[in-house]
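Inspection log for the structure reproduced underneath, given as structure tokens.
Note that one protein chain of the assembly has been removed; the remaining protein chains are unaltered in position.
Lettered A and B in written order, each chain numbered from 1.
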Amino acid sequence: MTKVTLTVNGRTMSGECEDRTLLVHFIREKLGLTGTHVGCDTTQCGACVIHMDGHSVKSCSILAVQASGSTITTIEGLAGQGELHPVQAAFKEHHGLQCGFCTPGMVMTAVDLINREGGHLTEETVRAGLEGNICRCTGYHNIVKAILAADAEIAGSRQAAE
Amino acid sequence: MGVEGIGARVTRKEDKRFLTGKGRYTDDMTVPGMKYACFVRSPYAHAKISNIDATAAKAMPGVIDVLDGKQLQADGIGNLICGWMIHSKDGSPMRMGAWHPLAVDTVRYVGDAIAIVVADSSGEARDAAEAVVIDYEQLPVVTEAVAALASGAPQIHPEAPGNLIFDWQIGEPDAVDKAIAAAAHVTEIEILNNRLSPNPMEPRATLGIYDTAEDHYTCYTTSQNPHVARLVMSAFYNVAPENKLRVIAPDVGGGFGSKIYIYPEEIICLWASKKTGVPVKWTSDRTEAFLTDAHGRDHVSKVKMAFDANNRITALKVDTIANLGAYMSLFSSAVPTYLYATLLSGQYAIPAIHANVRTVYTNTVPVDAYRGAGRPEATYLLERTMETAARELGISPAELRKINFIRSFPYQTPVIMNYDAGDYEASLNAAMQAADWAGFAARRSQSEAKGKKRGIGMSCYIEACGIAPSAAVGSLGAGVGLWESAEVRVNAVGTIEVLTGSHSHGQGHETTFAQLVAGRLGVPIESINIVHGDTDKVQMGMGTYGSRSGAVGMSAVVKALDKVEAKAKKIAAHLMEASEEDIVIENGELKVAGTDKSVPWFQVALASYTAHNLPSGMEPGLKETAFYDPSNFTFPAGCYIAEVEIDPDTGETDIVQFVAADDFGNIINPMIVEGQVHGGIAQGIGQALLENVQYDANGQLLTASYMDYAMPRADDLPSFTLSHQNTPCPGNPLGIKGCGEAGAIGSPPALINAITDAIGHNKLTMPATPMKVWQALHSAH
Partner (left out) sequence: MYATSYHRASSVEDAVKLKSANEEGRYLSGGMTLIATMKQRLAAPSDLIDLRHIPAIRGIRIEGRKVTIGAATPHADVAASRELAAICPAICKLAGHIGDPHVRHMGTIGGSIANNDPAADYPAGLLGLGATVVTDRRSISADDFFTGLFETALEEGEMVTSVTFEAPEKAGYAKFNNPASRFAMTGVFAAKTAGGIRVAVTGAGASGVFRHPGFEQALASNWSPDALSNVAVDASNLMADMHANAEYRANLVKVMAKRAVASAG
């Protein structure tokens, strides 16, 4: 057993685990944050996407011990208690989710995409940016719409702040 | 009526928990003392098991026990069954082979469960599962349906000689043969419908909890119909009597049919929990899902369609072989029969139809209903045949369809169905206009100038939803009734709980069902909660599949609401000293029509529970239950158009536009309906272009992960153009037809008709991968 310490959603958290424990299982089972999901075994579906040190990563393909010392944001920590991040709000407004299982990974991916390329996203760049996330319910139509709307909203409020 | 009633684009009540990571799925559940299961599965597609040695496995770290099929059998747990009896045309019943939840002496597909390991962690359970030593004697394998029927094919079940499960027919063979002989033109085509894996993003999971003190079982499971799961596990599998078994399907991450069935794992985890004395959780990984979730489709058909000199269809003859896999899954027999052949009239007036369907065993994953279930197979067959016929007859595909549309309702087809309402030409015209069909020739020229091939194709689908009435499906062999139940529970303060047997796993019932109540009573949608998915909370239910939640489930809510309203009106009349007939319910108040007298809804609710001043003889309380059994199926229909541009160098297909024009009857929430159509189209495009379950000659599944099974991703798809041409359904109180499957039914033939239009010939099977399209373009035809 190895001790893993992470800063998760702003709080320092520690736990013991086997070295073979995947980060996603550590987050779900040791930290009790079950919003991050596992949908495949081959690093493809993206249901497990979180942010590690500011970048989107697939927590199903990283060992918890590899991540030790890093700063992590999960879907639970994206917005304040009871609030929605603009991307979450846009997913609700545009019906960008159905069963909800891929949703946390989709939202974390969208936030990362807007962080990197925000302000001038197009349907094409959004679809390309979702290459690592699979949704079986929505046909992506409303996810794309939601991300474009969130991008415009975030860019707008940035401009307003300047 | 408020802004949150029927027809309003209300955002979903359930979204916040999913968006903030607070959804609660089966794998999220933990209970004290919970341990983890791993199944030992067959690596061979067909083999005898001569010995199972778990000695080493049981000695491994963390292992609590290893249990096998003989122990399960000794404890009296029953075999899995198919719940829909089909008789062959010679009158003999279908030949169902035994399906032991844990294989006892023979394994019949790769992934067949043999033993369960329970251990402290999932890693230790898997380590030990690898240490279980099993002696196999390999047997010959057959994976394809046609090959399984050939003489000398490996025999899979002793109960089904020649691997034939049933040889069934519908319609009039003589009339069809006569019409074909007299036809001015006969179009012949062979149709393959590719095998698919449903792939809801949440893999199946189950948590079995046995309570020794109460001799009671709780089963958390990824189910579309928890009550049916309890019924089947009690009545047929002998897990526990119904009063000792609670089944909970919490948030479920998509189903698409694959979570209708009661699989071995639910049964075994419950049983293992009693055997080991600990709660047992099993969570499928994705490869296990490919190996064990029921697959869909897999038909091979020969078609003849006869026309008279005026291009009217005079007859349709279909001969289908359907692959049901290694065992008969719960509703497997109904899919290629009553959900398929009864839809072969499509939107067309066809005087004579005959379909013969043979179903066969193969050494593959069991096949059952997947989004659309039989109707996509019927639509694909018909609409490719219509397209081919139009090309052969030299008339436009739209014209051929218009000539043959059914135009007056009700319409009795030669294959059972009685269509109640529809306007097929309205959808066809709307779709053609939205797609600018008239401008296609110019667009094709532009593509040609760029060295690209452009094609356009349509598909006019019909489907049958809300399978019913119960007596009718019972006479056709169904083992269950297909009604739905609801309870409307008004609390003392006027807030409302609606308990429904429908289950939501993405469809948004918590919003649409609440809209219905909010609209009827004029109360805020926030004051209404929808309760589903727990057999201890909801009285009974048949679950969600076949686009039945709206047409059947909401109709049950309507019936319960009728009763609640009637009682509330009586109380209000009493309170206001008015006549019951004069009371109307508006904006959360009960009013005396034509006066300014009113009592608020919450006051009537409170009065019903204080019972201080009720009409003489009235029982206290405001809570009513109803069961609704529909009088007929519903018949959604529509027209889909796909336009594609193909890169002849690579064979890659780019979907330039995709148009859907649907008739779903009345719509509760357009936003949610559109979402259902988007998702259905994506799965249909997946079938047409990407997805294909493939086995090798030894029965090894080649497409057992997303490395080889091509799931539609965002950049494979365009945005879709949708419209509705609704004719209300006369068969249910809300006029709803259903929208969950249409997209998956209507889209594959539209795509393939567009691609064959682009490549200039008809020799193409699904999925139309870049390689296949490239080959089709460069082979001589």
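FYI, a residue touches a chain if its C-beta (ideal position, glycine included) is under 8 Å from a C-beta of that chain, and two chains touch if they have at least 3 such contacts.
Because the structure is predicted, anything quoted here is derived from the model rather than measured.
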Contacting the left-out chain in the complete assembly, out of A:Val49, A:Leu97 or A:Cys135: A:Val49
Candidates B:Tyr545, B:Tyr706 or B:Phe720 - the one touching the absent chain: B:Tyr706
Which residue of A:Glu93, A:Asp112 or A:Asp151 touches the chain not shown here: A:Asp112
Of A:Val8, A:Ile27, A:Ile62 or A:Ile154, the residue in touch with the unshown chain: A:Ile62
Residues in chain A touching the chain absent from view: 2, 18-20, 22, 41-44, 46, 49, 52, 55-58, 60-63, 65-66, 109, 112-113, 116, 129, 131-133
Residues belonging to chain B that touch the chain removed from view: 123, 126-127, 130, 287, 649-652, 690, 694, 702-703, 706-711, 716, 769-771, 774-775
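The rule we apply is simple: only the chains that are shown with their structure count from here on.
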List of chain B residues in touch with chain A within their complex: 11-12, 14-25, 27-28, 30, 121, 123, 199-203, 251-254, 256, 283, 285-287, 505-508, 671-672, 674-675, 678-683, 705-707, 711-715, 717, 719-720, 743
Contact footprint of chain B on chain A as seen in their complex: 18, 20, 28-29, 33-42, 44-45, 47, 74-76, 78-79, 84, 88, 91-93, 95, 97-104, 107, 123, 126-128, 130-131, 133-145
